[in-house]
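A single protein chain has been omitted from the complex, and every remaining protein chain is retained in its original position.
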Amino acid sequence: QDKQNERDHRELRIDKVGVRGLRFPIQIRDKAHVLQNTVATIGMYVDLPKEFKGTHMSRFIEVLNAHGNVVHVENITEILHAMQKKLHADTAHLEMEFPFFLTKKAPVSGMEGLMDYTARFDATASGKEIDFVLTVMAAVTTLCPCSKAISQYSAHNQRGTVTVKIRSKQAIWIEDLIALVESCASSELYSLLKRQDEKAVTERAYENPVFVEDLVRNVALKLNAHQDVTWYKVEAENYESIHNHNAYACIEKG
Amino acid sequence: QDKQNERDHRELRIDKVGVRGLRFPIQIRDKAHVLQNTVATIGMYVDLPKEFKGTHMSRFIEVLNAHGNVVHVENITEILHAMQKKLHADTAHLEMEFPFFLTKKAPVSGMEGLMDYTARFDATASGKEIDFVLTVMAAVTTLCPCSKAISQYSAHNQRGTVTVKIRSKQAIWIEDLIALVESCASSELYSLLKRQDEKAVTERAYENPVFVEDLVRNVALKLNAHQDVTWYKVEAENYESIHNHNAYACIEKG
Amino acid sequence: QDKQNERDHRELRIDKVGVRGLRFPIQIRDKAHVLQNTVATIGMYVDLPKEFKGTHMSRFIEVLNAHGNVVHVENITEILHAMQKKLHADTAHLEMEFPFFLTKKAPVSGMEGLMDYTARFDATASGKEIDFVLTVMAAVTTLCPCSKAISQYSAHNQRGTVTVKIRSKQAIWIEDLIALVESCASSELYSLLKRQDEKAVTERAYENPVFVEDLVRNVALKLNAHQDVTWYKVEAENYESIHNHNAYACIEKG
Partner (left out) sequence: QDKQNERDHRELRIDKVGVRGLRFPIQIRDKAHVLQNTVATIGMYVDLPKEFKGTHMSRFIEVLNAHGNVVHVENITEILHAMQKKLHADTAHLEMEFPFFLTKKAPVSGMEGLMDYTARFDATASGKEIDFVLTVMAAVTTLCPCSKAISQYSAHNQRGTVTVKIRSKQAIWIEDLIALVESCASSELYSLLKRQDEKAVTERAYENPVFVEDLVRNVALKLNAHQDVTWYKVEAENYESIHNHNAYACIEKG
């Protein structure tokens, strides 16, 4: 009564089959060689040859459990190969999305606060080959150059989100990709700003106006100049303070 | 085999039982006496006396279908009484949340665009008595008075959302409640702004800085002065352009 | 002071720039030649040549306003070409996602209720060429063949969502794509079921068990057999009743 192992006659290979929406506590090894505790939302998939009726869903969970909860570049490869082996599959996919935290000093007072980001791994093993895409989502300030140019004083500004996906020759730290993105906006964000910091951030944003177009181009320029980055997709979305819709721009490296 | 009508022995009355998360196209009669087409997400509930094991879920849908899709104040009462009758219940609850649209002229060019809001009805019949709460969610611009006061130029500003719930002696138009809210912010929002409009809106916001605290107080003051409003709850949430968290304030009329 | 028209020197073409997250009331012409009112969430983008600093965001709204709110295949092409012209762009993209409703008769009682689906258009004009992808998301019942085979009685079943994206030689009605999907599950869903209908649907699901793998294969088989479909991607996700995570499968036609 192993329904999954029955012969299927529709002659259709399934590209991806598995589990998704699984919440799981993980530890990420960060640049300071510290283990950061967070909670990931996970998807795990394999391909299914046309001969088989079904995959074995419980085995994904067994593989996940067997590899503990410390995630770094090396054990992602191990998890993928374990999925291929346990599920008799050619290709295996692992997706993990999780909040990521950095301690950041306010620009004048130097007071420390924790900033939150979202990071994501999309890893695929095809036979022995590994494809790895790192995604970072960072919120920033954008101040409109047009509004600044035409207005007697002030300019509309707002929170925006930059989503960067990269492939690279060598692993790039989440922290470094965040820093790259934050340097391209009107200002980076902070969780803790005292009065003198708020003044500095307000003025910095006014001195560095960027359209959503500028934001994606600034990030793309820096990624083009990065010797390890082989592919990227940069998206920015501004939650316009004068509209109830958003401004969006995207550049993908061919 | 009518399981629902079986005698229950746990001796526990259920406060609310019914259906929720039902999407349904509706028409709202607006102030200009035009029928506005939109799509509501609906919840319908009744109480269940301790004697009965279950309610009859399909009857909620039958009541909804029987009353067509034109919603105005009068037929909400009809729907509630039909629920009471059809489900043999003392109390009946109807919730509807839906996008609501207003044509708005840009402040200088006069060009027209459609602004979207979210409105919500929470209506309850207890015997013959009707309780009706109208909710409006409107997005606005807020510009920080502190940032303006301390900075050499500019001020951080952002999109914020004001959520107002009211009870009133007579029905108040959604349009009027939206106008009341929008007049309390640094600026209202627009879907279509040409260059000269963007200049006007940028400068208006700078001339009218409001904290999230000012925003809820301004709305509360106007609701206190409104002769028909008997209860309100005002909440505002600013998606701060310098932080990745939000500022929030709330006043409820005792 | 037209900042957007300034010469940009970063030498980076932007793939997509525009507005998103815009709610807008639309009318969809359906198969019965009736106009169905609904509310879309819209994105509109163009490419931006490397010479220009910015696009003109207000023009997207002007194009949308100029083309009214009745959407059918012909005026999507018109909207795309109007975007290209008004924004001096080679490529234009229009995305619309909206609830779509169908009246459905219960299988035994014949009583009518309204079922809700989500549909989506992704249309692109590159010069004169139009690429059009239709997406339909339909919720269905899935009953697990393994659970049925190994259990003394019953089988776990649950709501699942099928998302189908297609390209086709000629326009395919949303209604027809929904019907195709619903015929591939253990049972279709209904908004209104009386007792005899519930019995029929329960038994039908038990007689037609499908894994998430079967579901995507059944849909893919039918799309392979459809003479107008040139490309598809079929995804299914089951909100497993025995787990707190979901089962997922996907087939894309090369």
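Here the chain labels run A, B and C in written order, and each chain numbers its own residues starting at 1.
Convention: a contact is a pair of C-beta atoms (placed from the backbone, for glycine too) under 8 Å apart; a residue touches a chain by one contact, two chains touch by 3 or more.
These numbers were taken from a predicted model, which means no experiment stands behind them.
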{"item": "Which residue of A:62, A:78, A:131 or A:228 touches the chain not shown here", "value": "A:62"}
{"item": "Omitted-chain contact residue, chosen from C:86, C:156 or C:226", "value": "C:156"}
{"item": "Selected from C:109, C:126 or C:147 as touching the chain missing from the view", "value": "C:147"}
{"item": "Contact footprint on chain C, counting only the chain that is left out", "value": "115-116, 139, 141, 143, 146-147, 150-159, 187, 189-191, 193, 195, 198-199, 201-203, 205-206, 239-245"}
{"item": "Residues of chain B (touch criterion as defined above) contacting the omitted chain", "value": "1, 3-4, 8, 10, 12-23, 43, 45, 48, 53-55, 57, 145-146, 149-150, 211-214, 216-218, 220-221, 237, 243-252"}
{"item": "Chain A residues that touch the omitted chain in the full complex", "value": "2, 22-25, 36-39, 58, 61-62, 65, 99, 101, 111-114, 116, 191-195"}
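Just so we're on the same page, only the chains that are shown with their structure count from here on.
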{"item": "Inter-copy rotation, chain B to chain C, in degrees (Cα atoms; steps of 5)", "value": "180"}
{"item": "Central chain (by mean CA position)", "value": "C"}
{"item": "Separation of mean Cα positions, chain C and chain A [Å, integer]", "value": "25"}
{"item": "Whole-Å gap separating chain B and chain C, where each centre is the average of the chain's CA atoms", "value": "28"}
{"item": "Distance from chain B to chain A - Cα centre to Cα centre, in angstrom", "value": "34"}
{"item": "Where chain B touches two or more other chains, by residue", "value": "116, 191, 193, 195"}
